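Pasting a structure below so you can have a look.
Note that this complex is displayed minus one protein chain, with the remaining chains in position.
We just call them A, B, C, D and E in the order they show up, numbering each chain from 1.
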Amino acid sequence: MESLQTLWMSTGLANFEFGQVVMMLVGCLLLFLAIAKNFEPLLLVPMGFGAILTNIPIAGFSEIGGLLHYIYYAGIDTGIFPLLIFMGVGAMTDFGALIANPKTLLLGAAAQFGIFATLFGAIALNAIPGFEFTLADASAIAIIGGADGPTAIFLASKLAPELLGAIAVAAYSYMALVPIIQPPIMRALTNEQERKIEMAQLRPVTKIEKVIFPLAVLMMTIFFLPAATPLVGMFCLGNLMRECGVVDRLSSTAQNELINIVTIFLGLGVGSKLSADKFLNVETLGILALGAVAFSIGTASGVLMAKLMNKFSQEPVNPLIGAAGVSAVPMAARVANKVGLEANPHNFLLMHAMGPNVAGVLGSAVAAGILLALVGG
Amino acid sequence: MESLQTLWMSTGLANFEFGQVVMMLVGCLLLFLAIAKNFEPLLLVPMGFGAILTNIPIAGFSEIGGLLHYIYYAGIDTGIFPLLIFMGVGAMTDFGALIANPKTLLLGAAAQFGIFATLFGAIALNAIPGFEFTLADASAIAIIGGADGPTAIFLASKLAPELLGAIAVAAYSYMALVPIIQPPIMRALTNEQERKIEMAQLRPVTKIEKVIFPLAVLMMTIFFLPAATPLVGMFCLGNLMRECGVVDRLSSTAQNELINIVTIFLGLGVGSKLSADKFLNVETLGILALGAVAFSIGTASGVLMAKLMNKFSQEPVNPLIGAAGVSAVPMAARVANKVGLEANPHNFLLMHAMGPNVAGVLGSAVAAGILLALVGG
Amino acid sequence: MESLQTLWMSTGLANFEFGQVVMMLVGCLLLFLAIAKNFEPLLLVPMGFGAILTNIPIAGFSEIGGLLHYIYYAGIDTGIFPLLIFMGVGAMTDFGALIANPKTLLLGAAAQFGIFATLFGAIALNAIPGFEFTLADASAIAIIGGADGPTAIFLASKLAPELLGAIAVAAYSYMALVPIIQPPIMRALTNEQERKIEMAQLRPVTKIEKVIFPLAVLMMTIFFLPAATPLVGMFCLGNLMRECGVVDRLSSTAQNELINIVTIFLGLGVGSKLSADKFLNVETLGILALGAVAFSIGTASGVLMAKLMNKFSQEPVNPLIGAAGVSAVPMAARVANKVGLEANPHNFLLMHAMGPNVAGVLGSAVAAGILLALVGG
Amino acid sequence: MDNLSQLFVEAGTLMLAGMVFVFAFLGILILFINIVLVKLADKYPDPIIQPKSQRNVAKSGNSATEGISPAIVAAISSAVNQYRQKNSKKK
Amino acid sequence: MDNLSQLFVEAGTLMLAGMVFVFAFLGILILFINIVLVKLADKYPDPIIQPKSQRNVAKSGNSATEGISPAIVAAISSAVNQYRQKNSKKK
Partner (left out) sequence: MDNLSQLFVEAGTLMLAGMVFVFAFLGILILFINIVLVKLADKYPDPIIQPKSQRNVAKSGNSATEGISPAIVAAISSAVNQYRQKNSKKK
């Protein structure tokens, strides 16, 4: 009988706490969004699963000796996993469209206003009782506006690890929602005529430009913002491996097997931060609200900047491509293309939108570096 | 001359101990079985090699600073490697046959009697002088009857790390010997008529069933046996990645590159436990004997359960598929198919035997969880 | 204003030290050599990049908490990365040509004179003020003559970690320069008639020979030189996995994804040792000079040994294949082939040169073991 | 010997509890499949016209399966094209 | 409330400094591309006859692309050969 008692006491049913049940449902919701709604499944499947595992009573996944504990402290607390992902993303990124039309970098810059405005908004939320975001918290939340998962995870793990789970959930959810969030804003800020604008074909870009570009970006980051060099450096390493043409087997591994392995672990590790005490509070609601604001402001400022550029530029600029400046590669560029096709069925903006799209990745990595340098110090 | 003396003292010949020589021969035997006899080569090649390396005098492979030391403590002592293997196995497992014919789960349950009977047998061996198995030792030995390598290694690393080498050797050897151990037992317990029984074709299984199934298994494990969630959880994560259809690149990596990398390390790490002081004793003989008993009892109880089911079920059940309940995927299912073909050349049991076969994997993971919960606490 | 001041103080421009700038230029030089001149790009691209990253002011890549710090201490200080590379190299190596013509092992032995002569030379450099190489330093430097990257990195990490950066740079640079360094020496030591010598076709080698060979090499290393077993053992494990035919998926992973992943990390980790205080000194100049000497002596002694063998052997031996004994697989064998073709357009020496080429890998691993045993103790 | 008999009792209890638990656990799973999954399968059947061959390949558990497709397809088309051209020249 | 207003000031400064910096950084990058890269492109143009299709495949960022080629090619040639033989027999 003692054995039966022991058996019962070792069941989950006898040990559940309410918060754990809720968090498991959150994990199931993430799995549902990923599988049925195709919300950034590569990260949300392992992340939702990690959220379930970490909330299992007794099992101790995130306690010393538990699998998720090892994964989190070896890979996320150290920053290694997001940096490796970023290297892989670099190896998958083609800067050709950006180099061919460099002024689209301004669109990628403008869209970062989503980050800094949200930082202000997060501090403003402190006026409401229940919110007590520090500047570091606000910075980690604001980076959601960068629409870049690894950057958000990296910054959150440095500035506000206790908010990491909610920030990652918000970042990836809104990235998946880009096709829903962006089009109304894009339509509201442009008229039919602007959306119909066709853009000049891009010039071909030579190999040497593509090889020098990541090195130049790295050098500039070293000169002006060393705090951003972990992110930018690994990104540029991946891109250099891709473009230099002599280490194709390394580049291929970086953008396939290595990034896949790390993605599984990163998702599990981030999911392990989705525990009741850290997620089930009013701050998470604030983070989710601020994330939506960040994406919207970023989209709007990108579009407005493109309208401004169109006024002053000799070559026509379709304002829709400004929305791609938030990054969320390549989804935002596809959205720009789709909204453009609605207005003008012969207008293919995809390549033109890739410029601001990858510029947005650089822009938010730079913004993350600024926040690390000024707040993280 | 001093230098020559130093040189001689740094040779292996001057430092060999008898036990090390014997254990190297054991390592060579494992390599021979793997390469010439095709005994589970994926694990036994690195494991046999690890056994040789760990017994090299002076080299210190398994001492602090040695390669095998790092591998063992980073991957096996923590449980990470067997869990990653299990994730990969999950990504390789198709539960279709099981879902189509769920009552084969009972066969997978019955075959676990091999585990618990062996647990009793291991304690009984204590009556013989020289054996002093604790309940934890006996549990780790008994799991050999689960016919599932990663489960055995995971449980042994938690309950009886000093027996890990012998347990892994026994588990993988007997898994390789399934085509020799099982058929006589299967023939002895069935008559020609029973072996000829043809089974109804399996219904097609839909995608949603395959997606929900691993989640349901995980939920049940959470409710009733959280101690099994590391094993079952990682297995179900792999299976979910396989079936959900939105993370195919993660699933592919989990069942190829990642499992290959981890298999090399797991084999080396397990091999590093094959040192003379831990292997060359009477307990190893006991473990090898108990392992054979466990496989035989598991096979027999699976077959007997199938005979029982055949009596009470409306649809005919060929008792041979009961033997596949021990797992040893997919070897045991193939054995059932082969013995069936001998009796009836038109009777293809392979798909029907896959049901109990994968049920056996779940069954032994559940059994491992019970042992962890009741003995490991 | 304070914020602007903080921002300025957090730029690289405000914090550069002269040595860091120079070392970044060294990193850029390595990248240039790798990308534009195809100098061993698989290692020099990540290594040059690592050199840049580690010298970024403020960023702290190689300080506690920095990415390169983790990589170096987890993978290079422990020896794990070079050993895994060596396993992959073993899985890529075909000993067929060596087994078919075993006396080419003597060429691989002779070429190791480059190592031991350089050891003597490094000590001799101490006569010049400014040089104070210990025997351990000299050994680590001398191994450059082995023309084998992972061996050099492994030995340097054990005997002289503070020289690791310079040694790795020298080793890989000279390996890339083999087509430039070797031919003049080869031509100077042979006459036209010797270079024209055609060699008998190699006998076919059976599978069992190829399977037993790595095991025999391992056994001999265990008997006579356990200190070399980490290197030789992992190499033989890779080669056994390749040849045994039952673990092709492990072999494929070892020589592709795993070695690619580790190569990226190894390069970054080695690059992290290229800091100003460790590289910008007269010792680095000495190391570069000694490395060139080592390659030249190794080449010369290989060729001379081949001439000697040609005198005493019944079958003719083209002295050019002796130069391949320095290893640098497969570049040195190709150089031998090319120089041979210049003298006799119908003389294909490639397969014959593969024998001494892979013998050179074994030879320098043995030499490394001797140095570890006699100096590293 | 007292210790041994106590171990026996514990092992026996473990055997009993273990087998009961395993059967109960997998038995509930049978019920779950028969009741819940079967209903789900009725409610959400697989779409009839699915890209079958494609799917099968993706499920084969094979190493490069998923990742390669585009590359393979490209390589094959070019190979087939080359073959076609060579062939047409011959004719 | 004093603390909050101080936070506001800091957040505002951060916003201003951040946006200025981002624009400055990416702006300099524009200059770099327009001045340096364009010149480099003129000076070191891509070789005209490059193995285009090959290169494109290698750039597709696809998993197995690079590594397989030889194996694929071998497999395809053999497949095409077999098909050719089978075909020729039929005819």
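Basically, a residue touches a chain if its C-beta (ideal position, glycine included) is under 8 Å from a C-beta of that chain, and two chains touch if they have at least 3 such contacts.
Bear in mind that the values here come from a model prediction, so they are computed numbers and not experimental data.
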item: Omitted-chain contact residue, chosen from A:187, A:207, A:249 or A:307; value: A:249
item: Contacting the left-out chain in the complete assembly, out of C:61, C:116, C:172 or C:235; value: C:116
item: Residues belonging to chain C that touch the chain removed from view; value: 91-92, 94, 99, 102-103, 105-106, 108-110, 112-113, 115-117, 119-120, 122-124, 126-127, 135, 138-139, 205-209, 212-213, 216-217, 220, 224-225, 242, 248-249, 251-252, 255-257, 359, 362-363, 366-367, 370-371, 374-375
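Everything below uses one rule, namely that only the chains that are shown with their structure count from here on.
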item: For chain B paired with chain C, centre-to-centre distance based on mean C-alpha positions, whole Å; value: 41
item: Chain C-chain E separation of Cα centroids, rounded to whole Å; value: 32
item: Contacts with two or more other chains, residues of chain D listed in rising order; value: 14, 17, 21, 63-64, 66-67
item: Multi-partner residues of chain A (each touching 2 or more other chains); value: 3, 7, 224-225, 249, 252, 256-257, 370, 374
